[in-house]
Each structure stands twice: as structure tokens, then as C-alpha cells.
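Sharing a structure with you now.
One protein chain omitted, others in place.
Every chain is named by a letter (A, B and C) in the order it is written, and numbering of its residues begins at 1.
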Amino acid sequence: MRARFAQRKLSGLAPLMLALPAVVAGCQRANPPMNTLAPKSDYANWIYSLFVEVTWLDLFVLGIVVVAFVLAVFVFSRRAGEGEAASETHTDMRLELAWTLGPAFILLLIAIPTIRTIFREEPPAPPADSLKVTVIAHQWWWEFRYPGTPIVTANELHIPEHRPVWVSLRSADVIHSFWVPALGGKRDVIPGQVNHMWFIANTPGEYYGQCAEFCGDSHANMRFRVFVDTPAQFAAWEKAQEAPPVQPAAGTRAAKGAAIFANSPCTACHTITGVSKGYIGPNLTHLASRTTIAGGIMKNDPKDLKAWIENPVGLKPGANMPALGLRGPELDDLVAYLGSLK
Amino acid sequence: MAQLLYITPGAAIAVAALGAIYALGARRAGRALGRDRKIMFGWAMVALLLALGPMDAIGVGHRFFLVHMIEHFTLTLIVPPLLILATPDWMLRPWMLSRPLRPVLALLTKPLVAFLFFTLLFVGAHDPLILDAACHREALRIPIHLLFIVAGLVMWWPVMSPLPEFPPLSYPHQILYVFLLLIPMTAVAAPITLAHQVLYTWYMPAPHPLGLTPMEDQVLGGLFMWIVDGLFLMCVFSAIFFRWSQQEEGSQPGPGAPRRAQLRAVPTPHARV
Amino acid sequence: MTAEAAVHEQFEQHVHPGASVYVTVAAFLVVLTALEITVFYVQALAPVMIPLLLILSAAKFVLVAGFYMHLRYDSYVLTSIFGFALVIAAVLLISLLLLFTYLSHHLWFAVPLARILLPGH
Partner (left out) sequence: MAAQPKAIPAEYPSYLKGDPISWLNTIDHKRVGVLYGVSALFFMMLGGIEALLIRIQLFEPNNTFLSAHVYNQVFTMHGTTMIFLVVMPLLLGFAANFLVPLQIGARDVAFPRLNALSFWIFLSGAVFLHMGWFWHHGGLPDAGWFGYANLTERQYTPGMAIDFWDIGLLILGVSTVMTGLNFFTTIVTMRAPGMTYMRMPMFVWSILVTSILILLAFPPLTVGLIFLFMDRFFGTHYYQAVAGATPILWQHLFWLFGHPEVYIMALPAFGMISEIIPTFSRKPLFGYPMMAYSLILIAFLSYGVWGHHMFATGMGPVADATFAITSMLIAIPTGIKIFSWIATVWGGSLKMTTAFYFALGFIVEFTIGGLSGIMHAAVPIDLQQTDSYFVVAHFHYVLFGGVMFAILGAFYYWWPKVTGRMLSEKLGKVQFWLTVIGFNGTFFPMHFLGTWGMPRRIYTYGSGMGWTFWNQFETVSAFILGFAFLLMFINMLRSLRDGEIAPADPWDARTLEWSIPSPPPAFNFVTVPSVSGRDAFWARKYGTGSHGAAAVASAGDPPNGEAEAIHMPEPSFFPIVLAAGLLLCGLGVVVAWWRLIMAGGVILFLSIIGMAFQYPTFGQHTHETEAASGGGGEDLRKVGLWAFIGSESVFFATLIATFMVYKSRSMGGPGADVLEIPLTSFSTFILLMSSLLMVLALAATQRGDKTWQRVWLAGTVLFGLIFLGDQAYEFTSLYHHGLGFTTDLFSQCFFTLVGFHGFHVFIGVVWLSVLLVVSFMDRLPKSRALSVELAGLYWHFVDIVWVVIFTLVYLMQKVKGA
């Protein structure tokens, strides 16, 4: 038997032989910033533990199938022309019952925790003492508001650790999907409908998020970050955000930039408290307190900011922001002003 | 614990009467019933006793809606098929063919009539007005529950009839018939499960035996009807499918037989017997 | 056997009812429609209007499909085709209604369900 087995072509084993080292290699990679396997909230943890459970059950079933397959193809069968005729077995009630009831039982094992988690993550009302955040998705950037406070920010969400966060999701245009892998699953952002999700983040840090529902040209450029702060950090951040914008000292480049901003078409789309009231683009009141611009695809430094103002559509296809043709010293002044808006 | 052993007089009388009729029927025909049939009958009686006794006591007496729905399930989907299986054709034939009964039964065993009879009774009996009234008065509840068994017998007849005089449907028809039964089942279960408030005043007063709120109890009862009754019917039509497949495999029309006749012949299950 | 004879044979197998049956069915249809309109206008029937109208129109549906479309007389194959399609159509209609009305806006029954499913929560 063994000799015959060795002679045979291991046709069915190939995918496995390929998959196994891949799995091993895959698990050894460095921790990517949007890893779903490194949960950092209670919600992401529930999902993760369910995922691990289902993965083991899946591997168990796959193991049974592969063992049965290998036995069937390499051990308990003959090659044509080896003499013995094929068996004529075509039915076996007990076997068939077994592979109906067996999977049913395994599915029951999966279904129970699944349903419990569904109901846990979709409560009919916000949990007590939760921080309420409103997320408004735009083509292609994120707006975050904190109801009850004047805070409006873009592409960077700050939340405290160990406190429930109740997120309300609205869309300004098409369907988007709010996803921070480390903090939990996706929730679609749908025009004409307010969706909710909640979680309790448990580790301070910076987590990446991204729009997960195809929303047009720059879908890939609709990224954002969530900063989970300690309560003290969060309170400080809140305080800074509630403050009015910085007034640049007279005579500085920033002051020149402020004048340019106030007289430019920028004011039609962007809000800087006390200066302009535009609602199409992100609120710039505390622009300099953010680490990224342009839907999280660029760093918030003078070089990138300048490049962005010069050519928004080139950097982010389909963006609504037009190139205004500002250049030279004027542009530098404007960038200096924007950079001062801590 | 005590309720589990509680047997109402009504249940005892019903079981005793049925048992007597069964024994008498066998005696009069002078034929042996066979072990399988006797066991079937035994199970039917056990189910009946449980349903009309403890289930009724807990479901209605102790205001446990879920158990009341389990009782309905037992009375419509468990007891009648067992009774039909337990009863041989020779026991039924004399009285089913008797002059006054025959036309009535001929009508009732028509699949469409049977379907409507069962559906209307089942839907009607779960109407809040009627169910509440039945919970309040035993004199109303006992007839309704007995009617459930009758409706169950009528409903299962086209699928399981042992009498060639009132023949069962062909297998494909049976599948369709049982499949369509899912509709009344869902029509009752969905509104109960999804209702805004507690529908049945009888079930409003607390306390509940398990500490559930009336609303939770109602949702559970609705879900039971939706899922368990539904799965039960699905298992039934799956089983019919396999019997059909066996029959089709087994049939051996001779090669010389005229083509059309050969294919038209969808014999009733009893063509084999 | 010629084609004509084949067709002829077919009609011998499925005997269709005569004109008198058709007219009787039509009379029933008219009466049912009249009843429907009555239900619509009689205020006293308002609380039970929906079930009454549904039953009446289902009756009309069954009459036309059964007699005029001959499902009562033809092979089970045709009834099965139509029946299966109707079940799918009904599933679709009811589930869309549920999804858009009950399920997406009102979560009242989620509360008891959540309590049952999460005893410790």
C-alpha cells in the first residue's frame, strides 16, 4: 500500500503544500496598521475571538475533507487498469446522515456566539455615559462633530480610552463605510439614514481607518485616523479645539496669509471660526493640530500643504477642491497662516 | 415539578376514549394490530396526555406563552400524524365509508379544503380575541384544542392517507402541499414575533414562571412557531422527496410500453402496495 | 399519429369545463369585486378591512387561476411552476416590507430578544 501511495502523483496536496508555508510566512509579518487581528476595543475583541473560534472549526472541517480526499484518491482507490473493478457502491444512508448532521452541529456551534454578538453590538439605545460623535462622510474625506460642543474636525477622530463611544454616521453624498479595523467592524454610511455603532477603546494609540464602500474616483484616498487618548490627553485636546482660532501677530507672514485667505475663494468652502463659513470642505479652524491633510493621504507639513493647494485634483483624483492658481510668495504666506492654526 | 405530572380530567377522558375506540375497532374487525402500530398509538397517547395535561397547565394556567405554543405544535403536527400512522386502513374503512360520513369526508379530504380548513382554524385560533377567550374559559379551550387535533388529521390526510378510497396526493403534489403549509405558519408566527406589544391580555399579568417579561415570552413563542414548526414542515417535505426518489428509481416501465402512458404514470404511493 | 391527432388527444386528456362553468365563475368574480368595494366604503368595516380585502382578492385570484387558467384541470407540473413562483414572490414581498418597515426603524422587539439571548448582559 505504501509503495503504491508513494508512486502516485500528489495532485490534491498541492494547494495545501503551497498554502501552509504561506500561512506561516503570513503570520510572521510585521504588524500592519490596519490589522484586524490586533483588536484594541471590546467590540473588536468580540469579533476577534469569534474569528479565532470559527477559524479553528474551519480548519477542523478542512482537515476532515482533506484527509478523506487523500484517503479516497491515494489509498482506497485503484488506478484504471490495475485489475480490480471499481466498486458499485452508490449510497449509504448512515454516511449521508452523518455528513448532514455533523455540519449542522458545527454550524450550531458558530450560530450561537454569532447571534449573541449581533445583539450585543446593536443595542437599541446608546450605552450610559457614552461619548457621542457624529461622523459625516463626504466624497472623499471625513468630518467629525462632537454634539454639544463646537468641535468640528476632519479626517482625525479623537476619543478617550475606557469610555463607550457612540458613533452616529451620516453621509453628505453617496454611500461610504466607516471602518477602523482595530476598533471594530464596518458600518455603512448611507445618505438619508443614520447608522450607529459603539465600542470601548482600551489602548491609547493611533489607529488607521479607511472608507470601505466604493464611493467613486478617490475611494482609495478616503482615509482617516483615530487617536485613542488617555482621559487627560483627551480633555486637553477638547479644550484646545473649543478655543477660537489663533490670530496671527501683525506683520508676520501668517498675518499676510490670513488676509489672502479671507479674500480668496477658499472661504466659500472652508470654515475658520470667525473668519469664514463654508461647509463644503473641511473645517480649518484648528488645521495645524492635525497630522494629515487631504483625506489622510498626505502629511500636514508646509511642503505637502503647498503641493496640495497647488494641485488638489492631481493628488486626489476627482477632488472638489479646485487649483486656485496661487503661487510664489502668496502661496507661502497662505501655508504659513494655515500652519499657524494650532 | 408537580405540574409536570398533572393530568387534567379532560385529557384523561380524551385519551381513555381514544384508546377504547382504538381497541374496540381492532376487536370488531377481528384483526391483529401489529407491534409497530401499537407503539405509534402509544406515542400518540403520550403526546396527547402531555399536551392536554402539563403543557396546558403551564402554558395557560401559569401563563407561559411559549409552552402554550409548544402545546399547539404538539396537537397539530405531532399527535395527528402519529394517529394516522397507528390506524390501519381496515379499521377506518367501515365507518369512513358509512353512508352519512362518506360525503363529508370526501369533501374534507380534498387537499384544497383540508388546507383551507386547517389554515382558517389555525389562523383564527391565534387571533387575540379568541385565544384570550379560550384561556379564560376551559369550556372553550378544550373544544378548540380537540378541534386542533381534528384539523391536524384533516391536514395530514392528503399526505399520509392509508385509504385508497380517499387517496393521498402523488408525491410531487405532497411536496407542494406541505411547502404551501409554510405560508399559514409564517402568517401566524411573524406577526406574533414582530408585534409592538403583548397581544394577549391573558399573558400580561406577571409573574412569569421563569421570570421572563410577557413581551419576551411572546417573542419566544412566536419564534418557536416560526422556526420549529417551519423546520418540521421542511423535514417532512424533504422526507417526501426521498420517498419520491425511491419510487422513481424503483419503477421499471417496460421498454415496449407506449411512450405517453409510460411517462404519465405517476402512480400514487399505493400503487406499489 | 399526425400532429392534429396529437393535439386532439391532448384535449381529450384534459377536459376543460364548458361555458356554463365559466359564466358561473364570472358571476362569482363580480360578486366578490362588489363585496370588495363595499368593504372599502363601509366605515364600520374599517378595523378588519385589510384581512377582508386580502381574503376577497385571494379568492378572486384562485378562481381565475383555477378555472380560467385551467390549473384545476391541467397537470400538477403547471401548478407547481406557478405555485413555486408565487411562494418566492410572496417571500420577496413580505420580507422587503418587513425589512423596510419593522426592521430598519423600530427595534422594540430587539429589546426582549437581546434580554433572552444575553442573560448576563
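Heads up, the rule we're going with is that a contact is a pair of C-beta atoms (placed from the backbone, for glycine too) under 8 Å apart; a residue touches a chain by one contact, two chains touch by 3 or more.
Predicted model only: the values in this text are computed from it and were never measured.
Seen in the complete assembly, the chain not on display touches A, B, C.
Residues touching the missing chain, restricted to chain B, are 238, 241-242, 244-246, 248-249, 251-253, 255, 259-260, 262-264, 266 (touch as defined at the top). In the full complex, chain A touches the omitted chain through residues 9, 11-12, 14-16, 18-19, 22, 26, 29-37, 44, 46-47, 50-51, 54-55, 58, 61-62, 65-66, 68-69, 71-73, 76-82, 84-92, 95-96, 99-100, 102-104, 107, 110-111, 114-115, 117-119, 121-122, 139, 173-175, 177, 179, 181, 184-188, 190-193, 195-196, 208, 210-221, 223, 297, 317-318.
Think of the hidden chain as still there; on chain C it touches residues 1-4, 6-8, 10-11, 13-14, 16, 18-19, 22-23, 25-26, 29-30, 33, 36-37, 39-41, 49-50, 53-54, 56-57, 60-61, 64-65, 67-70, 74-78, 81-82, 84-86, 88-93, 95-104, 107, 109-110, 113-114.
Note that only the chains that are shown with their structure count from here on.
By the count of C-beta pairs in contact, the leading chain pair is B-C. The mean-CA centres of chain B and chain C are about 24 angstrom from one another, to the nearest whole unit. Chain A and chain C have Cα centroids lying 47 Å from one another. Averaging Cα coordinates per chain places chain A and chain B 52 Å apart. Residues of chain B in contact with at least two other chains: none. Chain C meets chain B in the complex at residues 76, 79-80, 83-84, 87, 90, 94, 98, 102, 106, 108-109, 111-113, 115-116. Within the complex formed with chain C, the chain B residues making contact are 170, 172-173, 176, 179-180, 182-183, 186, 190, 193-196, 212-213, 215-216, 218-220.
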